[in-house]
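Dropping the structure in here first, questions after.
Excluded from the complex is one protein chain; the other protein chains are retained at their positions.
Presenting chain A:
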């Protein structure tokens, strides 16, 4: 196959994107969403259920793509299994990079003016007007102080910059390195909204129109364009490039820089690393190239948690785990090692017809979880003018090996098991895991009960599981990435065998 790239090939057969909107036809968008690796299928199911759209799962793990009408954007933002969203400008399933670095980069530059920017930019604009109310509430700049420090460092940092072989690297233009995706900032004072859009749901229809017309609002917040709607806007932008693959002759840094240069030429926008209006994404995974425009600035995954602990689980991962056990109305769902309560809180928010019980032995964990639950209650209060509705969620301080729950009374056990590296130790896990599995087996309803357990200590878990084969059967395993560590989520089914009745201490 010729490594060369003929003129016009980019926009031709290899290119995929939504058909440009016809006169009078509704604006549609192909949305790309990043999801926790391993949960692409779960996310696709949620998209099908809530948006009615089928998803494509890309070979670049951790991403799914689906098409929706632009008016569905608010619902897209309410998806619980996605971390970040972007609108696809164009997708290339099999892009042929030229071997020579200069040629390959030149091709990327030339690509810019051929891409169908119009509709995606309309979607970006619409998305902006949905976001405007969220940013009003924030008192501080969207970029965390930590990332600003890194940017001031200027030149390239990180080991991978000049390594173009079999590496993943990521960069933005101008030359600086910063991890993409949200900065996870702790906001203890602020009640985190479930996502930026939801709170304004009631009056968003009329307000969106008002926002678009109210051009003279002078808000001095990051990312706000300086001029009014009617005049030509000078937008600020940056390009973020993620590159993976061993056959590229260039780094993500170089691609971001050159692509960014061409974007600047084409639109006459101003490049700005920190205060940008438009974030252009250039995702390169071997021969799969996706150009997109970001629709989220911070990752959605911290949305429910206001009080973090050392190992707080992402809400999107918590959601994925819960979905895996297929909760039914009236199910009792227990997280016996809840930490800050990420899983039960996500559970109570998304499956309100189940009852969620959280517990932990650590007083700090219980306190933090309690605070997170209070934040959730307060949020419900402000929405309703009448008395606050109860939340089907409770927290108890208890010992995982001596749970104050009756035998066979729980439908689902879902938890993030302690990882040796972060909490406790590997040696402790050796004893803890079998005891946990036994006790979880006792409280769980024989036959219909199930457990979804996340652990990094896969060896220890497998061994423990082999000892309780009469109680638990392994149904499914999902390989995931948690804070850079390779972990696994196990879906277990409770066998029909009854557990030994305990002496009634309770």
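Please note the rule applied: contacts are C-beta pairs under 8 Å (C-beta built on N, C-alpha and C of every residue); 3 or more make two chains touch, one makes a residue touch a chain; residues count from 1.
Simple rule for what comes next: contacts and distances are computed from a predicted model.
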Per UniProt, the name of the complex member that is left out, chosen from "Serine palmitoyltransferase long chain base subunit 2", "Vacuolar protein sorting-associated protein 16 homolog isoform X2", "Multifunctional methyltransferase subunit TRM112-like protein" or "Elongator complex protein 6": "Multifunctional methyltransferase subunit TRM112-like protein"
Residue, one of A:49, A:326 or A:399, that touches the chain absent here: A:399
Candidates A:366, A:465 or A:487 - the one touching the absent chain: A:366
Chain not shown, touching residues in chain A: 361, 366-367, 370, 387, 389-392, 395-399, 401-402, 404, 504-506
